[in-house]
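Each remark here refers to the structure printed beneath this line.
Left out: one protein chain. Kept in place: all the others.
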């Protein structure tokens, strides 16, 4: 069983929401567990897509009350950690798919890459270090490719954590 | 759906293990979600009992690798937070059952009571504040009563967090 | 340099406040760094005592804004972690002094003992495990003895973390 983190902003356009829903559905069809931040926007759309296909969705919430989670979570875990819960999302996932996203998503991309978790990007941040373009984020052209890449990367031997 | 945290030590006697397994089974029979620390001892026995009855068990691990979790978890969440994950277990649970237990369990009892989560005790710590015996832990005589008390308390309106 | 955690409730009687102020002053006179939760009650009184003697006081706050700290902190660190910051206080301290205290203090006692940090108690929780009275908390009769015991214990080789 592969645990796929889906990260993105709590508010998003309907186009991005459509991508997230397709990503969630694809993860569920491949029997993956979807880990997300449990709130709205990309998190909610991905959860909705996964549940439609009978998938299991875990929301790792920043706040104190699990009722704050979106209605599509199989499990809503209140952590009370605030933004530090982003580190839990990265750590708990075998691989992550970043969809569009704001600064919180950027932090999760950084945390995941630091922990050696592969990150697939779908219309998300482009990052360039002082040495030039950074190949850490694996770009996908559409939701189907994003899911396919995630399951391919999750099965690879990965380098040690940096 | 009620989220019941089961807390206890990573090493325990066979008697305590039997209690934990019965508690886990009871939670599953009442359709509760079992939240635990995901490691051995009480956590493993409770998870085994719940899975035997078809229940859902979430392990909230202190370490970085979800493969460290015991084999009875439905979901193994690596947090990488070390002992700070005890606060996540308390926060994510609607009610907790403390079974025997060491200092980590004591910390979870304190955190849960601080957060306004009811704590049922089965052969666990007795605590007495500077003002005298503290009624924070609700004592149960056996596993069945512990589970019954947990579901009763989870349904109550609770005072504001202290 | 010894880092001494002082733990206790955010509201306390004037008697307890006097103990905390004396403990803070004693830590500063011995050149210790005082680590606390940064809020009111015992934390504020201990900080005030330490600053009066020219000591260094660090507040490890649960919230997002360092201006929430009490006015006697040399350093006010906002963690945003909520109650999980209790684990940071225990981890950052070489030894802790628990003064009276509520459930948060109980959680810090448990976390500290779990981490192998000695805990000195001054009118604080009495704890008894399923095996009987637990000697984990070293009782002090007054603030002076609490400080003396803390510096004695901080210098000892301690057993491995449990």
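Chains here go by letter, A, B and C, matching the order in which they are written, and residues are numbered from 1 within each.
FYI, a contact is a pair of C-beta atoms (placed from the backbone, for glycine too) under 8 Å apart; a residue touches a chain by one contact, two chains touch by 3 or more.
Here the structure is a predicted model, which is why all the values come from computation and not from measurement.
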Item to check | Visible chains that the absent chain touches, using the contact criterion stated earlier | outcome: A, B, C
Checklist outcome for this item: Which of B:42, B:84 or B:112 touches the missing chain? It is B:84
Item to check | Residue of A:5, A:82, A:118 or A:143 in touch with the missing chain, whole complex considered | outcome: A:82
Checklist outcome for this item: Hidden partner sits against subunit B at residues 64, 80-84
Checklist entry - Mind pulling the subunit C residues that touch the left-out chain? => result 3, 33, 35, 56, 58, 60, 64, 66, 75, 77-81, 87-88, 91-92, 115, 161
Checklist entry - Contacts of subunit A with the missing chain: which residues? => result 81-84, 86-88, 90-91, 100-111, 113-115, 123-130, 134, 136, 162
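Here is the rule we go by: only the chains that are shown with their structure count from here on.
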Checklist entry - Of the chains present, which has its C-alpha mean closest to the combined C-alpha mean? => result B
Checklist entry - Measuring from the mean C-alpha position of subunit B to the mean C-alpha position of subunit C, what distance in angstrom results? => result 27
Item to check | Computed distance of Cα centres, subunit C from subunit A, in Å | outcome: 39
Next on the checklist: Counting only residues that touch at least two other chains, what does the list for subunit B look like?
Outcome noted: 81, 87-88, 91, 115
